[in-house]
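Note that this complex is displayed minus one protein chain, with the remaining chains in position.
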Amino acid sequence: MSDQNYIPKSKFGKWFNDRLPLLTLASHLTDYPTPKNLNYWWTFGGILTFCLITQIVTGLTLAMHYIAHADMAFESVEHIMRDVNYGWLIRYIHANGASMFFLAVYIHIFRSLFYGSYKSPREIIWILGIIIYLLMMAAAFMGYVLPWGQMSFWGATVITNLFSAIPLVGEGIVTWLWGGYSVDNPTLTRFFTLHYLIPFLILGLVVLHIWALHVPGNNNPVGIDIQKPSKDTVPFHPYIVIKDGFALLMFMIVFAFFVFYTPNILGHADNYIEANPLVTPAHIVPEWYLLPFYAILRSVPDKLLGVIAMLSAILILAALPWLDTSKIRSAVFRPLYKQFYWILVADVLILGYVGAMPAEGLYLLIARIATTYYFLHFLVILPILGFREKTLPVPMSITEPVLGGSPNLAMAKSNESIKR
Amino acid sequence: MSKNKTTRRDFLFTATYAVGAVGVGATVWPMIDQMNPDASVKALASTEVDVSSLTPGNTITVLWRGKPVFIRRRTQEEISEAKSVKMEELKHPEKDEDRAKDPEWLVMLGVCTHLGCVPLNDKGDYNGWFCPCHGSHYDISGRIRKGPAPTNMEIPKYEFVNTNTIKIG
Partner (left out) sequence: MKNFFGILFLLSLLIGIPISSNSAEKVEYLKTDWSFKGLFGKFDRGSLQRGYQVYTEVCSSCHSMKYLSYRNLAEKGGPEFTTQQAKTIAASFEVVDGPNADGEMFTRPGKLSDKFVMPYENVKAAQAANGGAYPPDMSVLVKARAGGVDYIYSLLQGYEDPPAGMNLDDGVYYNKYMYGNKIKMSNQLSDGLIEYADGTNSTVEQMSKDVTTFLMWAAEPHLESRHQMGFKAIIYLIILTILVYFSMKRIWSRIETKV
C-alpha cells in the first residue's frame, strides 16, 4: 500500500496514530486509488454494505420486541406490527431488506463473473465472497423461520430434513438440529440465536473481503492490471464515494417502493397463518432468492444426490478461479465467453422460474436440462473456452485507447462502449 | 474559475449535505422511538382495588403500571400525628390534607424517591416507612424526613368509586 507513510499534521494526531493507526487507515480509505472507468455495476459493493448495516440495525431493534417462543413468536410479530412505535416500518424494512440484499448480491456476483474479477490475484476475495453468500442464505433461512407462520414452520422442516439424506448419521443430525422429534420450540430458540449471530460473522468477513480487495486493488471493466496511483485511477473520496452514493439512492428508491407500497409481495400469504404442525400448506416454496437451488434439488430424483447437486451448485463457484482457464479477465475481450455468460444468466433465471413451479411434467424436464447446463458451464465450457477462444487485443491502459488512439479499430470501439 | 461559479458549487454541495442530513435524522428517529412505551402499554387501564377488608392501621400493596401502590387506612392517632407536623421541619413541605383526600386513606406510589426501591411498612424513625436501600425515613404521610431521598413519595391519580373501591389511574 502506497500510503503507509502517512503522518498526521497535529501533534495529538501523531501521538494517537503512533499507538493506534486509525488515521492511517482513514487516509488509506480516502486516498485508495480506484480505477476511474468503473461502471455502475461496481457500485453494488457499497450497496451491499448498506444492506448489511440496515439489516443489523433493524434486526437489533426488532429483537427488542420479538419473543423467541413457539407460543408467542407469531403474536409478538403482530405486536410489533400493531403496537410498537414504527414497528411495522422496521419489520417491513427488515423483511424486504433481505430480498434487496440478495438482489444486490446476485448483481454483485454476476458482475464479477462478467468481468472476471475472481481471477488471479483476487481468488481469496472471491472465496470470502462465496462464504459470505452461504452465511447470508443461512441467516435468511433462519430469519424466515422466526415469525413462526406456516411457511416458517414447513420451510424449516423441509430444509432441516435435507440433512437426513446423509447416510447413517443423517437422522441423528436432524434430531440434533431440531432438539426434539420435530421442529418445535427448541428449534426456534436456536435459530433465533444463530440468526442473531450470523450477521456479525458476515460483518467480520466483509472486513476481510475489503481488506483482501485493497491489496491488489479493484478489477475494472477492461480487466487489465493498472499502475496505482496513476492517470488511470482516482482517489476513492470523493469520486467513488459520490458515485456509490448516487447508485445507492437509486437502489433505495426501489427499496422504499417495496417497503411502503407492496411490503408483502415478496413474502408468502401462508406465513400469516400461525404454524400448525398438523397441516402442510398446498405449495411449499422458498423465498425467491433460493429458488434456483431449490429447482436443482428437485430436478434430481434421488434424495441424497439431490442434496449433493444443490450443494455442489454453490460450492463449485469456489473453484471457479481455477476452472476458468482464460488469461483474459474481462468478457469485453472474450466474444465467445460473453455469449456463454448470457446463456448462464438465462439458465439461472429459468431455474428460478421452474423452482417456483410444481415439480412435474414439462417443468421438471426444463429443470433437469437447466441443471445439467449449469454444471456443464462451469465444468466443461469454461475450462475448454480458456484454451480455444480467440480473444480480442487488450489495451495497455485505461486511458491509452482514448488519448493515444489504438491501432485496432475494433478494440477502440469496444472500449468506447465500455465507457458508456 | 470565476467567483460566481464557486458560490454555485458551494451551494450545490451544501444543499446536498443538508438534505442528506435531514434524511439521516428522519431515519434514525423510528429506531429510537421504537424503545418508547408502545400503544398497548400506553393504553394500560386503571386498577380498581377493593379495600373493604382493610382495617385501620394496616397497609395493602397493589400493583399499578408495574409499580407498587401503598394504600394505608390510618388510625386517628396517625392522622393527628401527620397533621401536627410543622412545615419548617420538612425537607419537602406538603400539608397532609394535600396528600390524602380523605384523611383516613393514604394512597401513594410505594417507590422511594431516591433510587426507586420499595420502602418497608411501619419502619423508620417517624413511624411511617423506611427504605432499606439507602436509609430514607418517611413519616405516616409518606413525607421524607431523613436520608438521601429528595422528595416525598408520589401520590398517583386516584378516586373513590364507592366506599369500598378505590380506582387508581
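A and B are the chain letters, set down in written order, and residue numbers restart from 1 in every chain.
As a convention for this text, contacts are C-beta pairs under 8 Å (C-beta built on N, C-alpha and C of every residue); 3 or more make two chains touch, one makes a residue touch a chain.
Note that the coordinates shown come from a computational prediction; the quantities given were computed from them, not determined experimentally.
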Residue of A:M142, A:L291 or A:A370 touching the missing chain in the full complex: A:L291
Contact residue for the chain not shown (choose from A:Y6, A:F163, A:Y196 or A:Y353): A:Y353
Residue in contact with the excluded chain [from A:W15, A:F200 or A:F246]: A:F246
Which residue of A:V234, A:I296 or A:L382 touches the chain not shown here: A:V234
Positions on chain A contacted by the hidden chain, ascending: 36-37, 39-41, 75, 78-79, 81-82, 88-89, 92, 99, 103, 107, 234, 238-239, 242-243, 245-246, 249-250, 252-254, 256-257, 259-261, 263-266, 269-270, 272-273, 282-283, 285, 288, 291, 349, 352-353, 355-357, 419-420
Hidden partner chain, residues of chain B it touches: 9, 12-13, 15-16, 19-20, 22-23, 26, 39-40, 43-45, 50, 53
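By definition in this document, only the chains that are shown with their structure count from here on.
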Geometric centre distance via CA averages, chain B-chain A, whole Å: 51
Contact footprint of chain B on chain A as seen in their complex: 57-58, 61, 64-65, 79, 82-87, 89-90
In the complex with chain A, residue positions of chain B that touch it: 30-31, 33-36, 38-41
